[in-house]
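In what follows, a single structure is set out as structure tokens and then discussed.
For this view, one protein chain was removed and the others were kept in their places.
Going in written order, the chains are labelled A and B, and every chain counts its residues from 1.
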Amino acid sequence: MNLLDIQDLRTYFHTDEGVVKAVDDVSLQLEEGHTLGIVGESGSGKSVTSLSIMRLLAGSAKIETGRIAFLGQDLVGLPEREMRKIRGGNISMIFQEPMTSLNPVFTTGSQVVEAILLHQDVSPAEAREQTIALYDEVGIPNPQQRVDDYPHQMSGGQRQRVMIAMALSCNPKVLIADEPTTALDVTIQKQILEMIRELRDKRGMSVIFITHDLGVIAEIADDVAVMFGGKLVEYGDVVQIFSAPQHAYTKGLLACRPKLETTYRRLPTVSDFMEVDQSDGTPRLIEKQVDEATIKQFETRGRGRLLHPGSLPTAATGLETIAEENSDVVVLPDDSIPLLDVQDLKVHFPVRRGLLQRVVGKIKAVDGISFTVYQGQTLGLVGESGCGKTTTGRAILRLIEPTSGKVHYHGRDLASLSRRKLRTLRRQLQIIFQDPYGSLNPRMTVETALVEPMRLHAIGTSRADRVDRAVALLEEVDLDAAHLRRYPHEFSGGQRQRICIARALTTEPEFLVCDESVSALDVSVQAQVLNLLKDLQERRQLTYIFISHDLSVVKFMSDMMAVMNDGNIVEFGPSESIYANPQQAYTQKLIEATPNDDIDHIRQLKQQRLAALKERSE
Amino acid sequence: MLNYLIRRILFGFGTLLVITCAVYALVRHMPGTPLTLDLAEMSLDQQISSSEMKRLERQYHLDRPWYVGYWLWAGNLLHGDLGRSIKEKKPVSRVIGERVPRTLLLSGTSLILSYVLSLPLGLYSTARSGRLDERVVSTFLYMLYAVPTFVAGLLLLVFFYKDLAGTPFQLEPGMFSRNYSQLSTAGQVLDIAKHMILPVVCFTYGSLAYYSRFIKSNMEEVVRQDYIRTAKAKGVGPVRVLLHHAFRNTLIPYVTMIGLTLPALIGGSVVLEYIFNWPGMGTLYLQALSQRDYPVIMGLTLMFSALTLLGQLLADVLYAVVDPRISYQ
Partner (left out) sequence: MPESPPHHEAEPRVPVTQSPGFWAEVWSRFRKQKLAMTALLFVGLLAILGIFSPAIVGTKPIVCDYKGGLYFPAMGYFRESWENPIFITDGVIYNYPQKLKEKDPHSWAIWPLIYQDPLRRVRAGEIDGYSGNPIGMAGKPSRHNLFGTNDLGEDVFAKMIHGTRIALLIGFVSTGIAAVIGIAIGAIAGFFGGWVDWFLSRIIEVMMCIPTLVLILALISIIEKPTIWHLMVVIGAFGWTGIARLTRAEFLKLRQLEYVAAARALGFRWSRLMFRHILPNALAPVIVPITFGIAAAILLETTLGFLGIGAPDKTSWGRLLNEGKENLQMWWLIVFPGTAIFLTVLAYNLIGEGIQQSTDPTLKASKH
């Protein structure tokens, strides 16, 4: 018998604007000891499905019809009292945001103890012992002391481990993990995934793992369910899904992720594989035929790599093979002058303590980095949170004041310019931020947002002229003139990011810093925006610094790459070389931590899982 | 946490300094001095000689500019000497001293009642949010909050004092009945308690309404937080979610708010004492203002401010206790 049997589930939201079918006729099964991965983008209904299982739906959401059978018993109609016994006991759940998922006023240990005391008949002292053992099991050092720590005294990764300890405390049969690693650094993500795998195998637990990241699914799932628009579009074994996807959406989703080994110069997007037709109200998916020629195009459209002088492709750098296939790798001549020359840049923040707020130390966000960027290139800055990459990007633009160092742009040192001179230079250097929702002033129409900077820098001859230019910019980023008089809240995340790009282009800059500009977007939208950025670069001769924590994205976008850690550049070189032949241990760690969706790797993991399962049942 | 408290205390002293200085400056610029007012009231044969006048002026520092006068006053203060009341001819500390406990009795009781009662009321509103009984109570409290204290006080007096005159249910203003001194100790206590009923009710209802509504709206926000979802996912029941998980987090802004609303409440006690003829600091203040009795005015301002600041300090301490992010840094 299946552990969990979901049949024809429909969960709808009843809002003022109408009914939203968050989950629309979904049927899934979870076998004992297996891991089901549910993958989809935002709005696909994957989270709502899991909340429906736990009956934790809030607000206007209701399970309209359907059956959710847990060990044969239907959960949908279960009285609340009975459901509470199951929650945390037989079925546990962990969530995405470790920073806010723990109650800040109680110690972490007491919160785990509470879970234990709810479902097990033990004394508080015994519960505490169990908690300490659990902390040890999930890899929290010094469990005896940590049990009495408050959440704000722990890091994000550690808090997530506490959440896992709490979820495991009563030996659940099913663990539902809703994007548990999305908010974590990639190296921490790897550790957490490994831990979940271990614990699952050891305890014979079944897992429902929800994520938008197909790479993570490859690492952890047995069966995969792909969701789009509340519906289940494909459902099957993990090897089959990755090797031979059936549905257009799955194909699109798999294709649009920049893989580390990719040779694409432009990314395929979901809309290359299918079309969504909303003309009669309900969305219909129409598949498109994608042939070999179209795929080949992705590898050849656009320019090849543009490398620093002196970085010859040699066998050791792995660029040889690529250089053979298309000789579009260009190495700049040795006498080229860099557009941007950063020398020994330092950004330190003082730490104040005590009664009189004396400076007791420094946070060295950026601790002496140097690099150059040439015109037309993209330099990638990659690293985990806290490595200083964002600070670097902002310091170059002097949005944060550098503590010391030089930033030569066209030969002039930005770091020491007066405010007035800097202002005129600001035209040339622009920045696109991460959060599409915070990047646009909610009270300004798109038109105002685009026209105002033009007015400031005296671009355009009259208001009408400026509006015309704004329209041209919108069209350049694949938007419409009709969008001018709208407000930001009427647009989706991807559209807003395009508006931000258009805004950055109003001053006709030469140089653009992309600070995690695609990190907050869904993967299919991300592909579109990345393609757009590349098109714009070639059309306008732009130079980019591309900052991201996602190694695959940075490698895809950048000609040269700088790996940062702890305020320093750990490794610098052509992106392909760094990937093929990482010199530093940290770089290697970063590469290894990136989820791997290679078919052989998937098959291997699956074998391991089945072996562990067999062992347990013997 | 110790650093935090020391900073708050130092800051409190600074504030006291600023307030008393400002009041002294203001008061010295008031038209008329206590002596001229005195003169106006006295009959011709009681006129003081001009040398006597000068002596009095010197004694009360009226012959010096205001900032010197303030400096001298502050200096005396550090010795514990608040000066002598010009009107009463008694040391200010004695004049104020007998009033302070009476005001504290009234305001203290009211404050504690409102803080304590608003908690269950607020929790009840949250738990039964949206149901008919809660909506009725909420609406009633809301309307109550809009009734100004003095209006309520007067209406209560009209009813309980005038309309019920002659009945055993009559409640009269003031603190003591006429036959107070003849009562036994128990009788005296009861007498004061009886006189306290109306003022305390008046003082409490407004704060009660405000605080309970605050708790309700804050709880509603807390309940939407992620950690509440986690608690439910663990299988915690609705009662415990509310009382244990949510409420504990509401306490933090609640305690902050207590500190913030304290100054207004202290000010409100002045009005209240005036309505009910309660012989406390408030009525003395109004009296002293009209009589230009500088030492008393200064002494009272000091007392008022000190009480306010003390209350806020207590709130700060409570806040540090209640929020582990402050205590464990």
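Going forward, a contact is a pair of C-beta atoms (placed from the backbone, for glycine too) under 8 Å apart; a residue touches a chain by one contact, two chains touch by 3 or more.
Worth saying up front: this structure is predicted, and the values here are computed from it rather than measured.
Visitor: Quick one: which of A:67, A:303, A:427 or A:601 touches the chain that's been left out?
Guide: Touching the chain that is not displayed is residue A:427.
Visitor: Can you say which of A:500, A:564 or A:593 touches the chain missing from this structure?
Guide: A:500
Visitor: Can you work out which residue in B:155, B:243 or B:321 touches the chain that's missing from view?
Guide: B:155
Visitor: Even though one chain is hidden, which residues of subunit B still touch it in the full complex?
Guide: The missing chain touches subunit B at positions 11-12, 14-15, 18-19, 22-23, 26-27, 29-31, 129-130, 142-143, 145-148, 150-151, 154-155, 157-158, 161-162, 220, 223-226, 229, 238, 260, 263-264, 266-268, 270-271, 274-275, 285-286, 289-290, 297, 300-301, 304-305, 308-309, 312.
Visitor: Please output the residues of subunit A touching the missing chain, sorted low to high.
Guide: Contact residues on subunit A toward the absent chain are 13, 15, 20, 22, 41-45, 48, 51, 57-61, 229-230, 276, 278, 283, 394, 397, 399, 423-424, 426-427, 429-431, 433-435, 438-443, 445, 452-453, 456-457, 480, 482-483, 485-487, 490-495, 500, 503-504, 506-507, 522, 524-525.
Everything that follows uses one rule, which is that only the chains that are shown with their structure count from here on.
Visitor: Once bound in the complex, which stretches of subunit A touch subunit B?
Guide: 54, 56, 84-89, 92-93, 95, 97, 100-106, 114-115, 118-119, 150, 152-153, 163, 166, 354-355
Visitor: Taking the touch rule as given, give the residues of subunit B at its contact with subunit A in the complex, in rising order.
Guide: Within the complex, subunit B touches subunit A at residues 3, 6-7, 225-227, 229-237, 245, 248-249, 252, 322-325, 328.
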